[in-house]
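Only one protein chain is missing from this complex, and each of the others stays in its spot.
The letters A and B name the chains in turn, as written, and every chain counts its residues from 1.
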Amino acid sequence: MSAPSPVLAVRGIAKSYGGVRALDGVSFEIAAGELLALIGPNGAGKSTCFNIVNGQLRPDAGTVHILGRDVTGLPPRRIAGLGVGRTFQVAAVFPSMTALENVQMALIAARRGVFGFWHPARRIAREEALALLEQTGMGAQAERPAAALAYGDVKRLELAMALAGEPKLLLMDEPTAGMAAGERREMIALVRRLTRARGLAVLFTEHSMDVVFGHADRAIVLARGRLIADGPVDAVRRDPLVREVYLGGTRPGREARP
Amino acid sequence: MRPSNVLRRALLGAALTTSLLAIPALPARAAEPIRIGELNSYKAQPAFLDPYRKGMQLAVKQINEAGGVDGRPLELISRDDGGNPGDAIRVAEELVTREGADIIAGTFLSHVGLAVADFAKRRKVFFLAAEPLTDKLTWADGNRYTFRLRPSTYMQVAMLMPAAIGVKRKRWAIVYPNYEYGQSAAETFKTLLRAAQPDVEFVAEQATPLGKVDAGPVAQALADAKPDAVFNVLFGPDLAKFVREANTRGALEGTFVVSLLSGEPEYLDPLKDEAPVGWVVTGYPWYSITTPEHQAFLTAYVDAYGEPPRLGSIVGYTTIRSIAAGVAKAGGTDTEKLVDAFAGLEVDGPFGPFTYRASDHQATIGAFVGTLALRDGQGVMVAPVYVDGASVLPSDAEVRKLRPAAD
């Protein structure tokens, strides 16, 4: 077998909240450079899946391997240290800092420079941070406080932060939630461009099928915590089971809310 | 934001502060008033210190109306000491540096008194501690510049000992507020009682948080130990709660009780008709003291304020009287001369003449011991006996051993 170990390998993870089985024996893999869409109706368990991969939740069963290493149960900061960037369904940035400082902070953390007590942070990794902001289309807003940014810009800022420190894997929980249709396509195109250039593996969720089928390499489908399909987007699109549970009966609104 | 603006104003504020608050101290001249810098925990202990201030003011008025001391009037500069040593030291500094006080007096709380005494020693300022009871003030931590007026914890306990020893009870319980005053009162009591009555047994000891006694459980725990006598050190709201619970539960029925300070009007009056009858207490029965000195004081006080005096009134009044006597004897307010003058100084107060002992700087002013009874729905001390402070103080030779730090 000459294929390198996958960037992310999830095997049989399960998670219940009280009685609710949010995830039930889910397994999938992502290879380097692959853009994988995780789709499924609201409440299917997508966010839970992200939270387990990134260490925020501990699975009841199953394992998570990143670059061949078992990371099940490691805290988020350790998983981040292994080269995993993440954005949240509700964008999370540091509102009391400027956009630039936000990215600088992410860069400093990625380089394990948090315990610096002397040199002013504003002079650290400034160029790289500006470059990242430039790439995500945020260059003009570098000096603005994050609290003053429009929501779409916050999402882009978060993407810049997730890209800091050259991750191998990017986890994006609804990167376009709250955006207008035009913005959505732009955002995913941006992600695709940036990750392609870096050879990044990306796992993302997205409600707009047009966006998914237009950009993703592959899609996996969750329904009530179970994985019901996994394959190239075209195959998935044609899968009758998927059509039934997802595209058929309960068609999600385009502006599906968290 | 522009921090510079903030800073400019900070700077302005600081400059303003300095100029506003720092009025230069005036150099003392011959016909200048005698400045008494007085600090006390007025806010923390209003019940005691309100009458105390009235007593002081009465004395100042009387003395000044009679022409002052050697022609110099008394000027009283009163401050709140914040009820803690940190603020008290700053206030003392302020009195000395800014107000140009010649003498410092006052304080109620023991730890504040001790801190100010230490300050007096350090800055070589004369300090007359009016209220603090701790034995350390004149003994273990006594110093050259500090004198104390009120009978100390030790003295107050010793005054009760004849009654405590006299009843010949074997099983004693003790209840005291959990801080130095209570602890040392309890220790002194145990030591003195054991010495007089070696077979005594202490069957229960309750140390309660000051001002927060859980009266029901405490009264019950005492009763459960089945003592035949109790020594109480609680005072203030703690005392009121304890007495009411003990009454309702019959916790102290048939038990002989001696109690510190409970006969002082400050603590006795709030109990109204629930005053614990039969307790032997130290206190101040202003209503049954018939000496001419006291009569004169009582008349003047009631005339001035339209209410009877409390013990605090006596302490405040006598503090000022003491200072006047000391300054007169010293021939001025020079600190070293004052210290020398106070050693052995004789003062006439409402309780009669007393002395500031040269050996430990403790005044020999005494207190009254009596038994509580009810009269017109109000607790009173009956058959009060004045116990002279000198009679309960250790001898000069013993005191020298107790005062290692003083010169």
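Criterion: a contact is a pair of C-beta atoms (placed from the backbone, for glycine too) under 8 Å apart; a residue touches a chain by one contact, two chains touch by 3 or more.
One rule holds for everything that comes next: contacts and distances are computed from a predicted model.
Set against the options "Acetolactate synthase", "ABC transporter permease", "Cytochrome c oxidase subunit 3" or "Fe-S cluster assembly protein SufB", the UniProt name belonging to the omitted chain is "ABC transporter permease". Of the options B:Q62, B:T208 or B:S262, the residue whose C-beta touches the omitted chain is B:T208. Taking the complete complex into account, A:A109 is the one of A:A31, A:A61, A:A109 or A:L190 that touches the chain left out. Within the set B:G55, B:G68, B:G142 or B:G236, the residue that contacts the chain not displayed is B:G236. The residue from B:K43, B:K124 or B:K168 that touches the chain not shown here is B:K43.
Mapped onto chain A, the interface with the missing chain covers residues 54, 56, 75-77, 80-81, 86, 88, 92-98, 101, 104-106, 108-110, 112-122, 124, 145-147, 158, 161-162, 164-165. Within the complete assembly, residues 1-11, 13-15, 17-19, 21-25, 42-43, 46-47, 49-50, 78-80, 82-87, 89-91, 93-94, 97-98, 110-112, 114-115, 117-119, 122, 134, 136, 141, 178-181, 183, 204-209, 211-212, 214-218, 220-221, 223-225, 236-237, 240-241, 244-245, 248-250, 266, 269-272, 274, 405 of chain B touch the chain that is not shown.
What we mean here is this: only the chains that are shown with their structure count from here on.
Look at where the CA atoms of chain A average out and do the same for chain B: the two points lie 72 Å apart.
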